[in-house]
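Dropping the structure in here first, questions after.
The complex appears here without one of its protein chains, the remainder shown in place.
Here is chain A:
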């Protein structure tokens, strides 16, 4: 395990070091101490390494991540995992707004709650939240999955495209063009797999699926009031 003291060595050195790890690095385990809510921790990584951040992080931790597994041993600030391509981010505490914004792939797991606009404009990432998610989550979400073991706030999935939302608890309200969908066997199967991968103990049968009604896919003046 390599330990990196952020307060001592600075952000530039941290990201340069982590970004410098190659596909075949034998230094696969990293620990970042003294995170103290700093922004842009462990961004732009592209190697199969494991990074554990002790303490809470500021904006954009794990931004544009590829391959790496990043664990935040605290809570995470806005835009964590934004535009992630692959790999995994685990947040032991709560996640702030815009979690996984526009992310293309990989898995983000939140042990606590995620705030508003969780999965905004997501393009293929999977997000699993053990607690609740805030309002406008999944806004304009294009593809991927959001799995919520608790409740969802107002306007879930507003103007979403092909992303899917699985919520175990209540949904305060659905956003424009988002509707409740049938749970088919392939959805149960998917949940089984993703919950196992996320290390979450929940029964797939207890979830309800939501997704796009596809009524707003092509502009129609008769739907103008829904926009």
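Criterion: contacts are C-beta pairs under 8 Å (C-beta built on N, C-alpha and C of every residue); 3 or more make two chains touch, one makes a residue touch a chain; residues count from 1.
One rule holds in what follows: contacts and distances are computed from a predicted model.
Student: Looking only at the UniProt record of the hidden chain, which name from "Glutamate synthase [NADPH] large chain", "Simple sugar transport system ATP-binding protein", "2-hydroxy-acid oxidase" or "Sigma-70 family RNA polymerase sigma factor" is the right one?
Tutor: Protein name of the absent chain (UniProt record): "Glutamate synthase [NADPH] large chain".
Student: Can you tell me which of A:88, A:123 or A:187 touches the chain that was removed from the display?
Tutor: The missing chain is touched by A:123.
Student: Which residue, A:69, A:132, A:159 or A:208, contacts the hidden chain when the whole complex is considered?
Tutor: With A:69, A:132, A:159 or A:208 as choices, the missing chain is touched by A:159.
Student: For review purposes, identify every residue of chain A that touches the missing chain, sorted by number.
Tutor: Listed in rising order, the touching residues are 11-12, 15-16, 19, 39-40, 43-44, 46, 58-60, 63-64, 66, 78-79, 82-83, 85, 98, 101-102, 104, 117, 120-121, 123-124, 139-140, 142-143, 159, 161-162, 217-219, 221, 224.
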